[in-house]
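Data block below; observations after.
The complex is shown incomplete by one protein chain, all other protein chains being positioned as in the whole.
This part shows chain A:
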Amino acid sequence: MSSKEALVEKFIEKAELVSAKVTTLANEDEAMEYVLDLCGKKEACQLLASGCGEAISDEAEALCDAKQKKVIAAPALKKELYKKLSAKAKKAGFECIDKGMREHLAGIDIGFTAAEYGVADTGTLMVDCPSEELRLATMVSEFHVCMLPKSSIRANTYAVEKMMLTRMRKTPNYMAFITGASRTADIERVLALGVHGPLELHILLLED
């Protein structure tokens, strides 16, 4: 096995250990199809999983009314790809947005993004998100789907340190290491996914 393949394998192993769903695809077009397919398979009001179905207070309940349609947010996608995605989403009856995330704080179905780097030894995505829209898309989505070119996987955080510093020095900067879905074990140490952030993290590894 080449060292590159070994890194990819390690990355997948570690990401799956923290319940990320990892899929290898040929290119961005396939990634787009993956997102559309995933959105289609989601329940009509997936927000149920986020607590709408629970006995919540009237104020919290009111927030649910804000959402009528399935929403895909892809604020930082390349123009060309976004255009294609947007057209296909409309056809499927989904709303597709690249801005205005603050109008959707009740939650969106899918946040579709790309990571700068992957860190193999922990299965971590390094997502640089100085843009608020992008940041929110990775947080208020129920499913976060993130593309990562295989060639961007590095062994450990020390190997991305230089890149981090370069970005941090171009202030303002807001960078995230994302590893698996949002989680908590605060009640009786029982693991529960999706407490404030996404309930699922899908990583799409792209060949390159």
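The definition used in the following text is that a contact is a pair of C-beta atoms (placed from the backbone, for glycine too) under 8 Å apart; a residue touches a chain by one contact, two chains touch by 3 or more; residues count from 1.
In the analysis below, contacts and distances are computed from a predicted model.
Entry comment: the absent subunit's protein name, as recorded by UniProt, is "4Fe-4S dicluster domain-containing protein", drawn from "4Fe-4S dicluster domain-containing protein", "Zn-dependent protease", "Voltage-gated potassium channel Kch" or "DsbE family thiol:disulfide interchange protein".
Summary of contacts with the chain left out: across A:86, A:113, A:152 or A:179, the touching residue is A:179. The set of chain A residues touching the chain not shown comprises 14, 17-18, 49-52, 54-61, 63-64, 102, 105-107, 121-124, 130-133, 135-136, 139, 157-158, 161, 164-165, 168-169, 171-190, 192, 194-198.
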